[in-house]
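One protein chain omitted, others in place.
The block that comes next holds chain A.
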């Protein structure tokens, strides 16, 4: 892949705090030491709040632009599954390599349904579907591997190990740059994480290994039982003060012709109980009964 006369493009994407910048720093440093011209460009503004982070790394005999055009990415490294899918159209259709952690970080905007027990609207694509679309693909449980080594935060180094198999640099050069970049206390675990990731990726060019903390199970998923909500409004007690109508987060209440509160849009009600707490006339009662799940 490393031909002196052309630019190699690596795009690293993930969620703030996962170590996207660290991966791109290691790669850029390595390329520079190998005598390439390197340009790196990143966006990490809202990273601290769990927003998306991406970093372009381009190297070759001479690099003219710091950013990679769409469809020109040789290797896409995704530290988070949905972030990888977000950028996958930037991958070179014929020869691109896709390396992803199956780690799932559900963003707040994927939780648009505020009903209890609602499924977040997360990327529904399966790893198999995605791997079929790319030239070479690796979907690994980097976070799980790193956690087994003792620190889940070393997941980015596991991915570096996988990345190292797709580029033409000697293994020792990678190890040296990683050791020089990471904090002194974590040199050992990062060295082991790198070796683990490299060994895993050498096992085949279209590998899927979704285990422990994989797509089926994510740290963000907490099981809330689905509930059946019943809103009872005692019309005789209601004085039509409008507090419940104005304070309902889902805007599902209204005052009827007799200026009594009524549940106009029951489908929107999430059973949050705010109306019953704020009703000065104690006319509203909200009961949430857990729905018995048939299967489990």
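Convention: a residue touches a chain if its C-beta (ideal position, glycine included) is under 8 Å from a C-beta of that chain, and two chains touch if they have at least 3 such contacts; residues count from 1.
Just so we're on the same page, contacts and distances are computed from a predicted model.
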| item | value |
| --- | --- |
| UniProt protein name of the chain not shown, from "Acyl-CoA dehydrogenase, short-chain specific", "2-oxoglutarate ferredoxin oxidoreductase beta subunit", "Lactate utilization protein A" or "Spermidine/putrescine import ATP-binding protein PotA" | "2-oxoglutarate ferredoxin oxidoreductase beta subunit" |
| Chain not shown: contacting residue from A:230, A:243 or A:268 | A:243 |
| Absent-chain interface as seen on chain A, which is shown | 236-237, 239-243, 245-247, 273-274, 277-283, 285, 287-288 |
